[in-house]
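Every protein chain of the complex appears in place save one, which is left out.
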Amino acid sequence: MTATAATAPAVGNDPAGTGSRGTRVLGAFIAAGIPTLLLFAFALSPEDDSMRDAVRLLYIHVPVAILTYVAFGLTAVASAGYLWKRTRWWDTLAHASAEIGVVFCGLTLVTGSIWGRPTWNTWWEWGDVRLVTTLVLFLVFVGYLAFRRVPADPEVRARRAAVLGIIGAINIPIVNRSVEWWENSTLHQRSSLTDGNLEDLTLFTWFLGTVVLGAAFLWLLVHRFRLAWLEDEVERQGLASALDERRAEARSGVEQAVGGPVEGALDPRGDPR
Amino acid sequence: MVPAVDLDGVVTLLGRYPALAGISLQVGRGEVVLLQGPNGAGKTTLLRLCAGLLRVESGRGSVLGHDLTADRRPLRRRVGLLGHATGLYDDLTVAENVRFWGRTSRADDAAMRRALDHLGLTSKLHDAPVRRLSAGQRRRTALATLLVRRPELWLLDEPHAALDQHGRDLVDRLIGEAAAAGATVMLASHELERVAGLSRRTVTIAGGLVVGDTGAPGAPVADREPAEVADGA
Partner (left out) sequence: MVRDSLVVAGKDLRVEWRSRILTNQVAPFTLLVVVLFGFALDADTATLRDTAAGLYWVAVLLVAVLAVQRSAAVETADDAHQRMLLSGLEPAAIFLGKAAALFVQLLALEVLLGAAVIVLFDVSVGNVALLLCTAVVATAAIAAAGTIYGVLAVGLGVRETLLPILLLPVLAPVLISATRAFGDAFGRVDADGWAWLGLLGSFAIVYIVFGLLAYGVLLEES
């Protein structure tokens, strides 16, 4: 498991933190990138001929939407990786990616809705394929996170969650297709990038938004991953002491056995469950 | 010949709790082994582990030649586990329960009838829904669902519980016959004087480890350090 060594924080030296030089550099980049993005989005880039100022929201909306699909795709890949390798590295990655995916998915829906109000003159448009697909996806992965919160044997939960994560991804094309046929009249922008009528500055701002938000996604992912990893590490330390405690019970059990037949409840915990 | 049960430093977790703390145990084919120990010692967990229901966290184990980390499903067909829950379908009748378990292991109708007769479940009871049975009758029906599958390894958790004198005698006879037919039996029981006659080997369990064994190959281990027993965990 070489990947583990590469990504896992040095627990011995800095057990309380999830930062590293890499994430601090990334964080500094994001800290500088977001004001720059806002500057370009609100001041420097021109307003759109048809969308007017609403176009500025797309510098957030489109990257966030793309990253949502990246995040859920990553969850599905990591879930498959878990079922294949059965190591907690993959499981932790799937979980971390899904959590950030749900946040980004929520942001996609909210920014899209706010953008739709002035542009389409409605908060919500049932006929739009991507909108409805994204909503269903949001609900599916909210369910996934709910399942991950269920108290259970960690390995059983990881296995079942992996199946859930894969189903969630399989579902994307089916939902997309069904909504597409459902209302053929989509309001959604055909990819504005391919139209070729975007101004250079608009294109640059959009590109900047993708890079900055992509960095933010990565930064969140690394921190969330390391946090989950450390949590697990703590529980694993608990296991070592639990094992010692359990063996101590055996020692007192021997003393009893030597003295006479062992009867009655020695174990103060009672039923191990 | 492969031993029926061969465990070496097996740790098994129930959630985060190490119910088995590095247990090592060998049981030969055809042996009848009595497990004793305080409540919470890990007897039930050990039986469920041997049935292929639980994951091996660390250590190494095989039952009837099936590796417990890789090969648990084919093992389950060959063992008969009687746990605290009887595993019966309440809405089905006695005969239907036995028939279902028989069908899942390719037993024929004659085997099902024999199993019912053997546990003293008369034809009057065959069509009674399990829901209406007494605790003892349920227990006997559960044993019949195991018997019909002809397990090579019987794993019995307190088999005498909830039974009347007649039922207890039936269980004793069942264990004797299983052993005579070459099957292996592991039973956990508090009723030492009752089962003493059935088994020549008593394994004492405490804290998820074997702390005493009257029949292990070599010297008695009752005075061995548990830390030593747990080596390899």
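Order as written gives the chain letters A and B; numbering starts at 1 within each chain.
By definition in this document, a residue touches a chain if its C-beta (ideal position, glycine included) is under 8 Å from a C-beta of that chain, and two chains touch if they have at least 3 such contacts.
Only a predicted model underlies this, so the values are computations on that prediction, with no experimental measurement involved.
Contact with the chain that does not appear here is found for just one residue of B:26, B:105 or B:202, B:105.
Contact with the chain not shown here comes from a single listed residue; of A:66, A:107 or A:152, that residue is A:152. Touching the missing chain, out of A:78, A:136 or A:208, is residue A:136. Residues of chain A that touch the chain left out of the display are 83, 136, 139-140, 142-144, 146-147, 150-153, 155-156, 159-160, 162-164, 166-168, 170-171, 174-175, 177-179, 181-182.
By the touch rule set out above, chain B reaches the unshown chain at residues 51, 53-55, 73-78, 81, 83-92, 96, 100-101, 103-105, 129.
By our rule, only the chains that are shown with their structure count from here on.
Across the complex, chain B meets chain A through its residues 11, 13-19, 21-22, 36-42, 45, 55, 190, 192, 204-209, 211-212, 222-223, 225-227, 229-230, 233.
The residues of chain A lying in touch with chain B in their complex are 152-155, 235, 238-239, 242-243, 246-254, 256-258, 261-267, 269-273.
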